[in-house]
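Next up is a structure, given as structure tokens.
All protein chains but one are shown at their positions in the complex.
Chain lettering (A, B and C) follows the sequence in which the chains are written, and residue indices restart at 1 in each chain.
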């Protein structure tokens, strides 16, 4: 291109920019990539760091109205610099953080169109209340808070409680549709008897007759001892080649993901178990509930231990290995339901079953 | 009408009949009734009778190829005279019977487009095999055999076993679409390990990852001890006004009825409990698993005891009462899924909550 | 079997019968046939006969309250003897008849949970009103009256009008769920402007914004000139091997069959066109709108001419041929939507493409 042609083009592009217009022929390569190139990167956070900062937050702030919750959230390095707050993105669509509630504290009641799930990490004595149902929480429990329902957290015990929250905040931020409302009182009244869910959904395939037409998740909590029992039973059968011994948390009224937009899974890997590699359109957040091992993501080896959190972005190859001598339990949450509802899900097995490890993740 | 007009009309009607034609203006009242007027009638069969004939069948026939199964089935008096065999109708759409399998016997493998469910009444030691899964059976267990899957029954124990079978035979008969096929061998090979279902579906809301896209019922059996535990838990909460403490058996992969065309429910009534009356478009077959009580159907009181079977036809008012001193357990199966899929379901509460009893059913 | 064994068995069977019980091992062969063996038989009615009796009905009866409609309906020979009135069955699930409305007559307003469709045969000047919409009728028009909507017929013109009605009467009769209600007045008021449907749905794929969430059929009429135009267009493309140039009438709001339980189709066969044979689980009623030809059903050749009506029962092999020198137009209606909703549909191509003709149907 001649100098004059080139400078004419530069002037043209600048004019376009000033008129809030853009040239597709120049930008198509970066906007429509051959394969997913998500902003979210694979990353891992050590529990020792997360725990230290969460506990320090316990000294610095209280979960009162306005602050709402004492949560240290994970911020994907790929979203650094995006205001506000990297959009709370851990994967492109999902937010996650660790919440601390101390004895005697209460986090106020609110509701929002974001869907939320929680996975309990440490402590006892606190409950989450969802639309009048008190849900006592213990380590390993999985809770679902469907979009649009009032919820708050109350600690009536004596030990610090920590749990993982996951919401579809970044997706709703990007879609431009967020609704959030405070309950007029600090807490919502409890209207259901204790243990409501666990009494109503204590076995598979048996739905209380009153829930015949219900669609939003009627099972508010999935207790750890049940989950573990199911995984122990599955361990006597064949593992899934890509996920090991694994269950999805589902809405028993519909068979769909527990949240409309958020899926969740618990995987067990026995000592030495090494899964095959695959990749899928959906992204996932992993939290190591228990165990020691490693996950290879796009050729990079992420070593993990109990309490660590890591990210598998969209379409990243991944395989897991339990390098410890005990069973490992990996909790994960994902945006699979979004991909399925929008016709975007796809999945691929690695042609060589496992990846070549190119380097170690070093933080 | 004059005599000549009248005889002209009679001749006209006769001509129509000969030409395989009919006059709607004459027949509309009987073909399009203001409210449902099902051919099936309310009726009750005493266990003592049923049991006697089933056991006598144990002497007379064996469940071999061709005979297939040793079942004494219930034949609704309203369908008497309809060939063949009153169409096997207990309600307008559903067939049910009591099957006997004796130690050492085998009922051959076949498959059909009828959906089947089974509810176990007495004995131990036999199993049903469905598409390679062995399902050991105990009293109170509920089994589902989805349409189109190979299944057979094998007795490896030492006690007579009796169970209730329910299929949508009359509906498929009337729809004109029945497919039935024998397996080339007498029995289908067992390809799954023992306890496959109970290991895979041992808690509510947790679905093995391999079943993510499955639609037909992946839970082959619902064990009685689990069902009872759920009902005991529900007993601490509010009963349903029409059904007492009750659960539906559902397909945990879809949240729909366990069978595409057949629903099923287990109800517990505590001593003295008397439900409110309602009626619905769908029909139901009840089997008294345990207890003593009565059901008022369209003003007629049907007293029941353990083992009795009775019918609630479409749109019949009904209410239940436990007149015994122990908990009563009522198993029932219904065509609610058909009504829902065809847009025909409707439900109505009795305006006075309970019916006036006009007479006792006396067989 | 010895004489005594044989007489013991006979006594046993008789006892069973008296107790409203039946022996499955004896009856399974007739109740669960290897392939569909529907009660409905292939049959054909000549227009000359049908027309004569319908016109004679014009002398004998008027479509007043109680009589409701002046319709001569088709009664499948396979249902002869079943009271009442062979259940109005033309196929196992569908009723059809020819209605006559004379100048100045009105057929009163009612509603029912049966779905109805109509296909106009002769005349002009009458309209059907559905829930306040006046639908003027011309030969070749297809009308849908969804279950539960008020409807009546009014003749404001000067020519006898004849049309084909098709309803799911036998299916609802057999399911045991019929609701029928008279409108308090003789006619329902007209609340929509003239030509409501044709103004709202005058092109494919364009839905009035007000119907965004509507589910029941918003398109009340499909005009013949449009249908013919579409078929003429299709004639320039490849025919369907089994159905020729054919369109289904669908609900443009949902893409499903126009009625929840009733499908309908218009087929065009050009002179000499001979389709391949297939069979499907669903049954169909055919009406020859125009043309001369033949349909081979299970090896029997049914010759047809304009105005004739014939039946293809479930799972019957069938192929069509236009033996005339003009285009033939075959209207048909079927229970495909029921089969699909209940998971019962299946379809098979004839292994030799066409059947060997074994005999001619001679009435």
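What we mean here is this: a contact is a pair of C-beta atoms (placed from the backbone, for glycine too) under 8 Å apart; a residue touches a chain by one contact, two chains touch by 3 or more.
Given the structure is predicted, the values throughout are model-derived calculations rather than measurements.
**Student:** Which displayed chains make contact with the chain that has been left out?
**Tutor:** Among the chains that are shown, those touched by the missing chain are A, C.
**Student:** Among A:74, A:224 or A:242, single out the residue that touches the unshown chain.
**Tutor:** Residue touching the absent chain, from the options given: A:74.
**Student:** May I ask which residue of C:25, C:73, C:127 or C:196 touches the chain that does not appear here?
**Tutor:** The missing chain is touched by C:196.
**Student:** Out of A:37, A:236, A:326 or A:353, which residue would touch the omitted chain in the full complex?
**Tutor:** Here the residue in touch with the unshown chain is A:37.
**Student:** For the chain that got dropped from the picture, name the residues of chain A it touches.
**Tutor:** Residues of chain A in touch with the missing chain: 8-9, 12, 15-17, 19-40, 43, 45, 49-50, 53, 56-57, 60-61, 63, 66-77, 80, 82, 84-88, 91-93, 95, 97, 112-114, 147, 169, 171-181, 260-261, 281, 283, 313-315, 335, 338-339, 341-344, 346.
**Student:** Applying the definition given at the start, please give the residues of chain C touching the unseen chain.
**Tutor:** Residues 193, 196, 198-210, 212, 219, 222, 226-227, 229-230, 233-234, 236-237, 240, 243, 246-256, 258, 265-267 of chain C touch the chain absent from view.
Here is the rule we use: only the chains that are shown with their structure count from here on.
**Student:** Report the connected components of the chain contact network with chain B omitted.
**Tutor:** Groups left after taking chain B out of consideration (others unmoved): A | C.
**Student:** Mind checking the rotation angle between the two copies, chain B and chain C? C-alpha superposition, nearest 5 degrees is fine.
**Tutor:** Rotating chain B by 180 degrees superposes it on chain C.
**Student:** Name the two chains that are joined by the greatest number of C-beta pairs in contact.
**Tutor:** The chain pair with the largest number of C-beta contacts is B-C.
**Student:** Taking the mean of the C-alpha atoms as each chain's centre, how many Å separate chain A from chain B?
**Tutor:** Comparing mean C-alpha positions, chain B is 43 Å from chain A.
**Student:** Quick check: what residues of chain A touch more than one other chain, meaning two or more?
**Tutor:** none
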